[in-house]
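The chains shown are only part of the set, and none of them has been moved.
Note that the chains are named A, B and C in the order they appear, and that numbering of residues resets to 1 at the start of each chain.
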Amino acid sequence: MQHNIKKIALLTGGGDCPGLNATIRAITKSAILNYGYEVIGYKFGYRGLYNNDFMPLTLETVSDLLPKGGTILYSSNKDNLFDYSVEENGKVVKKDVSDIAIENMKKEHVDALVVIGGDGTLTSARDFARKGVNVIGVPKTIDNDLGSTDTTFGFNTATEIATEALDRLTTTAQSHHRIMILEVMGRNAGFIALESGIAGSADIILLPEMPYDIKKIIDKINQRKREGNLFTIIVVAEGAKEKDGNIVVSKIVSDSPDPIRLGGIGNKLAADIEKIIKDQEVRCTVLGHLQRGGNTCTFDRILSTRYGVAAVELINEGKFGNMVALKGTKITYSSLEDVIGNNKVVDKEGELVNVAKKIGVCFAD
Amino acid sequence: MQHNIKKIALLTGGGDCPGLNATIRAITKSAILNYGYEVIGYKFGYRGLYNNDFMPLTLETVSDLLPKGGTILYSSNKDNLFDYSVEENGKVVKKDVSDIAIENMKKEHVDALVVIGGDGTLTSARDFARKGVNVIGVPKTIDNDLGSTDTTFGFNTATEIATEALDRLTTTAQSHHRIMILEVMGRNAGFIALESGIAGSADIILLPEMPYDIKKIIDKINQRKREGNLFTIIVVAEGAKEKDGNIVVSKIVSDSPDPIRLGGIGNKLAADIEKIIKDQEVRCTVLGHLQRGGNTCTFDRILSTRYGVAAVELINEGKFGNMVALKGTKITYSSLEDVIGNNKVVDKEGELVNVAKKIGVCFAD
Amino acid sequence: MQHNIKKIALLTGGGDCPGLNATIRAITKSAILNYGYEVIGYKFGYRGLYNNDFMPLTLETVSDLLPKGGTILYSSNKDNLFDYSVEENGKVVKKDVSDIAIENMKKEHVDALVVIGGDGTLTSARDFARKGVNVIGVPKTIDNDLGSTDTTFGFNTATEIATEALDRLTTTAQSHHRIMILEVMGRNAGFIALESGIAGSADIILLPEMPYDIKKIIDKINQRKREGNLFTIIVVAEGAKEKDGNIVVSKIVSDSPDPIRLGGIGNKLAADIEKIIKDQEVRCTVLGHLQRGGNTCTFDRILSTRYGVAAVELINEGKFGNMVALKGTKITYSSLEDVIGNNKVVDKEGELVNVAKKIGVCFAD
């Protein structure tokens, strides 16, 4: 069946991250050079599929694209064509418009679709596969929380940026005897906080998976002082939270226009610690979007390239409905049916948490 | 008179910045290698001078110190020995304790004092000079707002970090068609915002010196959209503000524990723009302490070394009461009497602002 | 048996690489914090063991050590205590001095020895284990050619540096329509060349494992020209070589003081290509020692920390005679008996070579 593939399409969905462009490049090059496929890219993820808004992808389009962050196909968050907001008679209603997307692909003679995205984007990919579309998934999540693959591109670049930020904060912390807090990404999974915390020599790491006890944080700071370390470095995942039942010293500002943005966990924690520790200043830095942009790190360039090539191989072999994945040192694939909902979090009893504890890191849980 | 110099002391005051350690190294090496001075460093700025808390500085102490951010002498903000908080009879009162500091220096046979700091720290240096202490000042300010010198170390490192941050935000802005705001340091002087804005290809630069009109920001964003640029990069100095008389669309959150930290100008601006521009997302990143730490850039390593060597030369020549300075390509010096209060801001009609305007940057003033 | 461990020693052998200091730190911290071991470090690898030249390792010694390249214990190449050069009666003779080393350890009450090094260093570790010494090995090789572990620290940092170098050479190659050659490390195994070549978008990758045919290199350059790409990027491992039987166009300079240094494969190749391609300039850059120093990359900091912690666990469990290793995502260990001589090279038919070929890379084999 795969022998009939002549034209493939790709799209990128969800938040951007380093490695998307490298993947687009690898798919395009591999598809053209090895199998002579025609390649197009839908713009803005599924929205472009619905609007039939696409661009041709040629060897020239993808030249110089390898190191660049972002996605030349643009991306959009939360566009689900199976439950899509459309205007009808002046009202916005939610509709399943997936058939329009399928129609668009037929019109353009697209024989296979490569979907690059995270959990939400891949759920739609699975749903298109169920409707008979020749879909291949490529996993993308900065948080590294997809259960079916060991690593996704973007994660290593983000971890490097967070580590470099910790390096920078440390010199100021030491000079001013401060408590410096760095808030990094990770709503449900704390991999970035855990790995950058180890690599950036954090004293305290706070993860969504391990709700913290503020008293244990204070104890660690005081213990460090007794040992002559008059500064403390804390890395906190944006999804970290206090243990239930603990006295919440201060609340996240809730009447601001955007409480999450203005008063995330990092700033809350800073306010809480300052109320208890009187002789050390506390400062919080929210790394935010600096984690997702710029140059793609070496590891992610290679992983993206491997994923892109593997996706084209699956197309050539007719193995649709699958997502490429990394297991150990090997590129493999899983059924999209198994991938969805199979999310990964940091193992509290796992080796990495244990390594951190052994060198003295406090998780305050 | 200078021929009697046998021992010198240094201290670093105010916020830390890259180049302090390089300056400490250059002073120590130059003093020991060329003049055989003994060198000590007071800890925590003037606080160490009051507490007679110091450490010896030797060739070994300063080895490997050149590239490191921070200060091995530690620093403290706002410690003014001429108006110092001391406990007396269980109460905290403000007193002039400068004579105790002078007494401490005499006890240690310190013949000259090198003070490395910004406006506040140097004001005390001048006051000690007025009381007969052999003082040399070395300028330090990340904001580059000292009028008596063209550049201070720390500024170039901060500008590089801000530029790199803009590079990173740009790939995400392009991928998601977003408006990305970066808030950088600069309470009264917008040099970091101006230079990083030019180097990082910002579309809009907002400075304390040029109060902005939100309508002009909106106009620029809309003009860019008409021209096909569906993203906009804004760099805003922390001290930027709206023009008087303009309708302030949203207020800075004021009932949070720390309004400056939680609701600075960048986040306010994001909230304001989001209320007007409906079809583009707005995101704000506050660079904060990432600007002051980590590795010292090449330019700042060299400038710090030149300052440190020049400070020792002034000591050897007995030219006390002066601050070393850079004018054009030359190291020179100014009287501390002339330096204080002589602050510098961005010239609205100056060449750099003009250059930015010529390449299309909007200042919204 | 392990319950009697009170004092451990470490040493680093062979060429330095990023991650050694991170490993020393992790072992020291983990040993002291979890098991109360006393820790010392022999200087200059085995030479220090022979001379009983060591330093105590404390929490303070290893503070700030995580990101730094190099080794605070110093290293030496090729010191084999089982065949060691000693002076006797004015003559240098080779002797087995391993008993002296064992005696020294006994004198210092060293209960276990952690040896961090590559193939040569670990061979001696095995030999000490055979003589009853409680030895744990930690693998170190920039070339990543140890067969018993998936990855060694240093390799990723080197690959990142090589990739960045390729990024730099590319802009010049494009501007001047040049053929740019980068020679990287890899005497017997071409992993650095392969991975940096993929990450740095090399057009031609030459590996020790795949002897090259100069005619295929010329063909690739000419094919690129026909396609409008008037520049070519070549990455060559230092151990790459021409196929037997091919006409060697030019010889490596052999009468220079150091033929390997002055006339390595990269420069030879440049000279050969220039003799055939007349209308494009050829330039070679030898990356050399830039690959082994400076800051340790995030990946290597984490891997080193994991290795260090795992080494202490093996000591605590009394599992001597083993080397820690990474298999997939897991830390494990192998017997030193199995490790030695089990070297790894790039698999010519493996996935990574295949990925490179699929995106158009030429191996000229």
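The rule is short, and it goes like this: contacts are C-beta pairs under 8 Å (C-beta built on N, C-alpha and C of every residue); 3 or more make two chains touch, one makes a residue touch a chain.
Nothing here was measured: the structure is a model prediction, and the numbers come from that model.
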| item | value |
| --- | --- |
| Whole-assembly copy number, given 3 chains displayed | 4 |
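The criterion applied here is as follows: only the chains that are shown with their structure count from here on.
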| item | value |
| --- | --- |
| Chain-level touch network, classified as line, ring, star, complete or other | line |
| Residue-number overlap at the chain A/chain B interface, same or different (half cut) | same |
| Chain closest to the middle, measuring from C-alpha centroids that were averaged per chain | A |
| Cα superposition angle of chain B on its copy chain C, in degrees to the nearest 5 | 180 |
| Distance between chain centroids, defined by C-alpha means - chain A, chain C (Å) | 32 |
| Inter-chain centre distance, chain A versus chain B - centres from mean C-alpha coordinates, in Å | 35 |
| Two or more partner chains touched - positions in chain A | 167 |
| Chain C partner contacts - residues on chain A that touch it in the complex | 25-26, 29-30, 33-34, 66-67, 150, 156, 159-160, 163, 167, 195-196, 198-199, 201, 297-299, 301-302, 305-306, 309, 312-313, 327-331, 351-352, 354-355, 358-360 |
| Touch list for chain A against partner chain B, complex | 15-16, 20, 68-71, 74-77, 161, 164-165, 167-172, 174-177, 180, 250, 253, 255-258, 261-263, 267, 270-271, 274, 283-286, 288-290, 292-294 |
